[in-house]
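As you look at this complex, bear in mind that one protein chain is not there, while each of the others sits in place.
Letters A, B and C name the chains as they come in the text, with residue numbers starting at 1 for each one.
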Amino acid sequence: MIEVLYFAWLRERIGLPRETVQTSAATARDLIAELCEKDARYGLAFADISAVRVALDQTLSDFDAPLAGVREIAFFPPMTGG
Amino acid sequence: MIEVLYFAWLRERIGLPRETVQTSAATARDLIAELCEKDARYGLAFADISAVRVALDQTLSDFDAPLAGVREIAFFPPMTGG
Amino acid sequence: MLRIQEAAFDLGAEANAFDATGAGAVVTFSGIVRDNGGLLIGMQIEHYPAMTEKAIAAMMDQARARWDLVNVLVIHRHGYLPVGAPIMMVATAALHRVAAFEAAEFLMDYLKSRAPFWKQEITATGATWVQAKPQDEAALRRWGK
Partner (left out) sequence: MLRIQEAAFDLGAEANAFDATGAGAVVTFSGIVRDNGGLLIGMQIEHYPAMTEKAIAAMMDQARARWDLVNVLVIHRHGYLPVGAPIMMVATAALHRVAAFEAAEFLMDYLKSRAPFWKQEITATGATWVQAKPQDEAALRRWGK
């Protein structure tokens, strides 16, 4: 079980800011594949993964990092702070 | 006739902030030579000319620029503004 | 000092409150909502609260490790900001100017591309997500990242 958060246009395309997901996905990439099977909205949101960033437990990470022990995963576009 | 100004330790070594000098010196370098003949204090102040900067009519210049038409010449150490 | 807030702040008051005792150089940077040629009415800034403080505190630690800073401040706002409003500010105090300038630029480059904020430009006709610029990502290379 993992908390999944979405921000900016990912949140808008998926239609919710967060959800709890029952998964045994090994990586973020695997989790995205699972989500995309669930509903077309995910396919739209994750169509171009090069435009998506991922954070594991609030730390910027990559799509192939292991999810073991991770409580919160967040997907968002490249940041535009400052 | 030219107004000659001195700043910082040049002013202190020469003992005055400004003076009017009767001269037909063609350049700042010539003027320094004339002054050094006049009094030992000038010799002390201008001993190391690499530590001296010159401005002609309030514009940074060099020792060999012509003095023709110049009303005010200033000698000072490298600037320490900011 | 780090503050993430929705409320406006006063650049002058923050600059004066910033403790620079013993420093010889203080640099401030502040970002303001531009009107983009009169098209914009404001900006909406979304953020990831649990990550924001953690990410920016890590940037500030990096800046302190890299330069000898007397003090460092980051304020970043979120929520709705009208044109002309302050978005964020950075202040750095150091003995010498180069450290103060470099640390401020380092923080700005990191805040642009590594702090979890997403800006949306609000015009009369709608809202558009601001695209990250390739040159902002490229700017990080200066710092060996």
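Rule of thumb we're sticking to: contacts are C-beta pairs under 8 Å (C-beta built on N, C-alpha and C of every residue); 3 or more make two chains touch, one makes a residue touch a chain.
Owing to the predicted nature of the structure, the values given are computational and were not obtained by experimental measurement.
Taking every chain of the complex into account, the absent chain touches B, C.
Although one chain is not displayed, its contacts with chain C can still be listed: residues 10-16, 20-35, 84, 95, 97-98, 100-101, 104-105, 108, 139.
The chain not shown here touches chain B at positions 5, 7-9, 11, 55, 58-60, 72, 74, 76-82.
We take it that only the chains that are shown with their structure count from here on.
Here the CA centre of chain A is 72 Å from the CA centre of chain B. One finds 26 Å separating the Cα centroids of chain A and chain C.
Look at where the CA atoms of chain B average out and do the same for chain C: the two points lie 48 Å apart.
Across the assembly, chain C contributes no residue that touches 2 or more other chains. Residues of chain A found to touch two or more other chains are absent.
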